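Complex shown without one protein chain; remaining protein chains in place.
Naming follows writing order (A, B, C, D, E and F), and every chain is counted from residue 1.
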Amino acid sequence: MSLRPLGDKVVIKVKAEEEKTVSGILLPGSAQEKPQQGKVIAVGTGEIVDGKKVPLDVKVDDEVIYSKYSGNEVKIGEDEYLIIRQADILAIVE
Amino acid sequence: MSLRPLGDKVVIKVKAEEEKTVSGILLPGSAQEKPQQGKVIAVGTGEIVDGKKVPLDVKVDDEVIYSKYSGNEVKIGEDEYLIIRQADILAIVE
Amino acid sequence: MSLRPLGDKVVIKVKAEEEKTVSGILLPGSAQEKPQQGKVIAVGTGEIVDGKKVPLDVKVDDEVIYSKYSGNEVKIGEDEYLIIRQADILAIVE
Amino acid sequence: MSLRPLGDKVVIKVKAEEEKTVSGILLPGSAQEKPQQGKVIAVGTGEIVDGKKVPLDVKVDDEVIYSKYSGNEVKIGEDEYLIIRQADILAIVE
Amino acid sequence: MSLRPLGDKVVIKVKAEEEKTVSGILLPGSAQEKPQQGKVIAVGTGEIVDGKKVPLDVKVDDEVIYSKYSGNEVKIGEDEYLIIRQADILAIVE
Amino acid sequence: MSLRPLGDKVVIKVKAEEEKTVSGILLPGSAQEKPQQGKVIAVGTGEIVDGKKVPLDVKVDDEVIYSKYSGNEVKIGEDEYLIIRQADILAIVE
Partner (left out) sequence: MSLRPLGDKVVIKVKAEEEKTVSGILLPGSAQEKPQQGKVIAVGTGEIVDGKKVPLDVKVDDEVIYSKYSGNEVKIGEDEYLIIRQADILAIVE
């Protein structure tokens, strides 16, 4: 089973909220609009900009930071996924 | 009798809310904006983007996840249908 | 006497609210934003999209479902009409 | 003395509110957003759509229905005029 | 000293509020959004529409009606001026 | 040290609020949205309109009137500067 996001949408596997990331980024726990981190699982076919479909900038396996209250949460088994518009992704962690 | 949705609208046969889906996706029951799942019954003729009509990405029989409070509910006999804009569909389940 | 709607507007002859339709669609009576059904009486000359006038998708005599709180009501004799933008029409019943 | 409306604006001579119109349209007295009727007195030079000036669809002497709380009222002597954008005119009565 | 308004802005010399105008227009004193009258003192270089600068429709010395709560008031000596966008001017009085 | 504003932004050296200006403009002290006056110190490279960069209309040393609650205030030593979008500048005083 897999999720195929539409258009400019991206499926993200969410990291646990308090976890300190491998790269050492510690996400604030009480900020009103706190960013979060996760790994890209699937990407949509692209965003339509002025009539042309532009491929998304993020790719599968990218580790990304995004705004917390963006997107819609989906739960598969024990894992939480987030379906988010690419515009709500802030940066790729390298 | 059938429904022919206009433009970028899609008719969806709604799954019962607490039901665990075949694919194992369990939708949260209390989230403020909870996604839901259903099967596409009919699709509109397309979305007008910059003056050209672009066919929709979803097709009849696609199983899709969408934002819960999107769209308008219609009841035919015992079944609930949802008429929703494609932009409110998050992903196709495969 | 007749009404000639402007642009993307459509005149609809409203069905009584609790009535079960011929096609078996029963519209919910208490929903916050409940769809409704009616017959198209007159259509505008079209919607201007990117500088070109695009004819409307609905035609006179189409039976349509629309969002309840859309449009403006007009009463002629005993009949209620609704003048609505095509964008607020959800689907055609066939 | 006359009023020359700008762009997409239209000057309308308002009908008295409770009056039953010649065409038999009786406008509701208590609706939250009730339509009204009047005669077009003057029209603007047109609406700019995608860089081109498009002439208005209504003409002087057209009897029109519009949304009540649209536009700005002006009083000349005993008569009430309304200066309204064409987009707030719903239909022409014929 | 003079004011040179930018872009689509217009400088208007405001008429006293209760004054009955020469043309006989009496402006309502208590309306929520009451139109007002004044004379155009200076006009901007034009409005940019789809990448081209379009000259304004009003000219210096035009007597115009505008929405009351539009624009910004400036006082020079005893006179009140209003700097307003052309879109908030309703009609020219002729 | 100097400030180089981005895009359509303009740096303005603010005049003291109650001061009567050289040109005799007295700005109201209690108005809800009161205009103010200042001198342009630096201008951005221009505004992007339909894909092309359009140079700004105001130049360094222009004395301008702008809407009070626009922009962001910056203090350098004793002087107050305002960084404002050109769209919030109403007129040039000549």
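The rule we apply is simple: contacts are C-beta pairs under 8 Å (C-beta built on N, C-alpha and C of every residue); 3 or more make two chains touch, one makes a residue touch a chain.
Source: prediction; values computed, not measured.
**Q** Mind pulling the chain F residues that touch the left-out chain?
**A** 1-7, 9, 11, 42, 45, 48, 50-51, 72-77, 83
**Q** What chain A residues would touch the chain not displayed?
**A** 23-28, 31, 33-35, 49-52, 54, 57-58, 65, 67, 86-87, 89-94
In this section, only the chains that are shown with their structure count from here on.
**Q** Starting from the mean Cα coordinates of chain C and chain F, work out the distance between those two points in Å.
**A** Here chain C and chain F have centroids separated by 50 Å.
**Q** Give, as an integer number of Å, the spacing between the C-alpha centres of chain F and chain D.
**A** Their C-alpha centroids are separated by 40 Å.
**Q** Taking each chain's centre as the mean position of its Cα atoms, how many Å separate chain A from chain B?
**A** Spacing between the chain centres: roughly 22 Å.
**Q** Note the residues in chain E that touch 2 or more other chains, in rising order.
**A** Correct list: 50-51.
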